[in-house]
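Chains shown are a subset, placed as in the full complex.
Order of writing sets the labels: A, B and C. Residues in every chain begin at 1.
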Amino acid sequence: MARVVVDVMLKPEILDPQGQAVQRALPRLGFEGIADVRQGKRFELEVAEPVSDETLARVHELAEKFLANTVIENFTVRVEDGGTSGDAYGDARGAVA
Amino acid sequence: MSGGLGRIGVVTFPGSLDDRDAQRAVRLAGGEPVALWHREKDLRQVDAVVLPGGFSYGDYLRCGAIARFSPVMEPLLEQARAGMPVLGICNGFQVLCESHLLPGALTRNDHLHFVCRDQRLRVERADTAWTGDYEQGQEITVPLKNGEGGYVADERTLDALEAEGRVVFRYAGGNPNGSRRDIAGITNEAGNVVGLMPHPEHAVETLTGPTTDGLGFFTSVLKRLVTA
Amino acid sequence: MTRTTPAQRPVLDTVEHASGTPGTDQPWAELGLKEDEYARIRDILGRRPTGAELAMYSVMWSEHCSYKSSKVHLKQFGEKAPESDALLVGIGENAGVVDIGQDYAVTFKVESHNHPSYVEPYQGAATGIGGIVRDILAMGARPVAVMDPLRFGAADHPDTRRVLPGVVSGIGGYGNCLGLPNIGGETVFDSCYQGNPLVNALCVGVMKHEDIHLAQASGTGNKVILYGARTGGDGIGGVSVLASETFDEEGPAKRPAVQVGDPFQEKLLIECTLEIFRERLVAGIQDLGGAGLSCATSELASAGSGGMRVELDTVPLRDSSLSPEEILMSESQERMCAVVEPDKVDRFLEICEKWDVIATVIGEVTEGDRLEIYWHGEQIVDVPPRTVAHEGPVYHRPYERPSWQDGLQADDPAALPRPANGDELRAAALALIASPNQAAKSWITDQYDRYVLGDTVLAQPEDGGMIRVDDETGLGVAVATDGNGRYAKLDPYAGAQLALAESYRNVAATGARPLAVTDCLNFGSPEDPAAMWQFAEACRGLADACLELGTPVTGGNVSLYNQTGDTAIHPTPVVGVLGVIDDVSRRTPIGFTDEGYLLYLLGETREELGGSAWSQVAHGHLGGLPPAVDLERERLLAEILVAASRDGMIDAAHDLSDGGLVQALAESCLKGGKGARVVVPDGLSPFVFLFSESQGRALVAVPRSEEVRFNDMCSARGMPAARIGVVDGEAVEVQGEFSIPLSELRAAHEATLPGLFG
């Protein structure tokens, strides 16, 4: 199994009340220096390996038609690397919880 | 109430909606409602506190996640740990879980819709600070209204809750949101802190509620305060 | 690729610049202005408008803001307004205000958010609720309830599966988060709304008489305060033609046509505004809706006695690339504009701070009579505000009864095959109550909070929603909304009257006395003489009927251009009626809860099936004439229902409307959980008895102990009342014809919407 990740974010010009609410709470929590927060959605799709270009194209179509509301949202599709470890939810590129 | 007993605080967070209803319920039960403001680290000498329903901070991020860091929560957590009765209704329950005063968490309803309906509940514990006026096993009907009311916790926590008798209410006549083990409300070890998703404060008058079954929460705690 | 460098950026189009460059080409046509309208603007100003002025005029003179096609017809609501001492504020303000006694006043209004809800169902519907709530708030009232009259395309059309769930969760998502109970609405499916769903939203607010606030800016030196959300690039798709003229390509980002609502921000705005009202800190107030600051500033200044000066660069922005034109035009949600005396400004700002609401002084009331707007010290607008806000163009659009109208009316449903025996009647009854329009709407209404605020006495499924206004005395109000596009298509004059009649009857059925009307007139293109005729006829019909029933129109909304290509929606006047009840504990619900109570049918049943639910469900037919209107009878029926409620003579009441008696019977039985046995009266065919949609009728349950008194009252007042049966058992039984167990009835009624929408 490989993991394809679709990230969906509100378009930059669209109001993001959720991100705003998070940002406004930060000073109260003692976190300074964060200029902006946007909140979006992350979808993890498990697909059969290897991930062909065709599969990616189909996921792209799925994202466009269904996972994102392209009237107000942008999205990206990518194959997640580092999927080799047994960890169900790991990411090699940063600190892992 | 004599001796200053029966002062029940109701916290208003930005986005609280059922705060005035909770105050009305306290009044109808014979108590004195006291408005508490989220920005003040002051419980104004109340004897008990209700965290009301609503969408504190718009329920953005997660329900109750931002409210949990309000100044008023500091003294509240301290007093709750020292035994003061605290009731979290709906959003208030979510705040209590986010504060780790109660275990587990509330997640999106399994059917993904907001649901507003009259809900039957079975009373599993009639000896908490807020349920003394009920009988164990009694069924009551009060409104339920939420989008994120699914109670979840890991199996170990669920087993412990059951073993320690800390499930206070279970959904009867159908689980409305996918809550694990039909759990509608729970309590802490001491039984002074209770959280539940359904809304007893909306079932205190025949005219505006499906029943008056919710009044017992408020009469229970008032009695508890008198005899304490 | 050639890119304009900042150095090449055109100079700011100031008033001075405009005066010196009369020959500049301006994109008036792209902004939707007609040539003569543009000429008139030049005429008013004595020069060409600046970009900012052009933006303001174009949006304020749009159909949506200026009512230029509808104005001449809407006038009748004022001209024919019945004498009513209940009206404290009439048509023309944000919303009318009705006196309900005991020093309380109520304001209510219905508005449309049709097109945005088609483009983006969730946000479109959500911001529709947000907008109407701010309207009510701006009158000085605490919003206490919302309602949502909705119309969608065919229930099984794939696009309805996209639109309906989104609209419903948008209404719920916003209204629930604001803490406003949803106390009723409508859900209608008809393929004529495919591509043009109607999302109307109604809000009710309560205040004390002395709290009424008006949208006007008076008092030289008073400050103009903008408060609420920051201004972003929402809903200004149109003016980007201006933006692209004043900015290089890298300047403004794409401007969204869609607005995103933030109900949490609006909740703070409500609480903050109410606290400001309590301390009497505002001299005038206006919500920001369509046309944003252009509308708010010009309307405030136009209605007040002085002029206004605004420093536009002080407006807090979400997006720093916005041009002044765009700031004026932005329809960012959750904003209000207040006029405040200088010595009250500090306290005003303090309250805003308490509620985490951003508030900024953006200008002041001036001595003159001009609206002047400055951008970094340079004047970009200098106009007489009345010419923007209140003296827009007025059209007398041609209208003509369409050629197909006669043929439609001649296509009488009398020719349609009918159920001929008990089994067929039974099947027809089940098919009717299971049809999408007649089926239970709980899949929708269960997504709405009806309990919040703790004052909801009646909500769906009832004839009208009822809210307690005063805990002590039990004073309350009831509101219903109705509209039947099928009737209006057959006869728009009668159709509008029938919408009023039904709504009026629904309010009376709850026990409340109908007082006042709001309406949302949803029609096709005013440029089509047929649609314009429908509109004219509907206005005339509604105004005439309001006069006869003594219920003034206090405000409302017009939505035109609801059509795809040449095909318009059914003309759909939606009418909301507000009534008062002195003691809500006297309310009359629809449910039959007590066995043995006697069922009376009030009114007369004739063979009237034109536009009926039966003709639609059984034959997909629309033709003939709608049921006859008898407003005198409606008024009498209402008096009977109100008196019977006050004097405790009835236990339940349900008005008869679409679906006729069989529908009312099914709903009342299912609601109360009790069956009924009824007998077909002599001289009526069982089919007509069950399915006719004759108006001026209601089904009531009378306790045996009250029967004599009730009968006496009806006969004394000349109200036909026939005892047709009794509340009894576990089935709906029409004697000699059929019986349907409640369980079967419930399954048929309640499974339809979940089956369609999950």
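In this section, contacts are C-beta pairs under 8 Å (C-beta built on N, C-alpha and C of every residue); 3 or more make two chains touch, one makes a residue touch a chain.
These figures come from a predicted structure and were not determined experimentally.
*Asks:* Beyond the single copies shown, what is the real count of each chain in the complex as a whole?
*Replies:* Across the whole complex, the chain formula reads A x2, B x1, C x1.
By our rule, only the chains that are shown with their structure count from here on.
*Asks:* When I count C-beta pairs in contact, which pair ends up with more: A-B or A-C?
*Replies:* A-C
*Asks:* Please tell me the distance, in whole Å, between the geometric centres of chain A and chain C computed from their C-alpha atoms.
*Replies:* Their C-alpha centroids are separated by 39 Å.
*Asks:* Residues of chain A touching 2+ other chains?
*Replies:* Correct list: 17, 20-21.
*Asks:* Two or more other chains touching the same residue: where does that happen in chain C?
*Replies:* Chain C, residues with two or more chain partners: 262, 264-265, 356.
*Asks:* If we count contacts the way the header does, which residues on chain B are in touch with chain A in the complex?
*Replies:* Spelled out, the residues of chain B in touch with chain A are 57-58, 60-61, 66, 69.
*Asks:* Tell me, which parts of chain C touch chain A in their complex?
*Replies:* Going by the criterion above, the answer is residues 119-120, 123, 229, 232-234, 253-256, 258-262, 264-265, 318-319, 332-333, 356.
*Asks:* Spell out the part of chain A that touches chain C in their complex, as residue ranges.
*Replies:* 10-17, 20-21, 24, 69, 71-72
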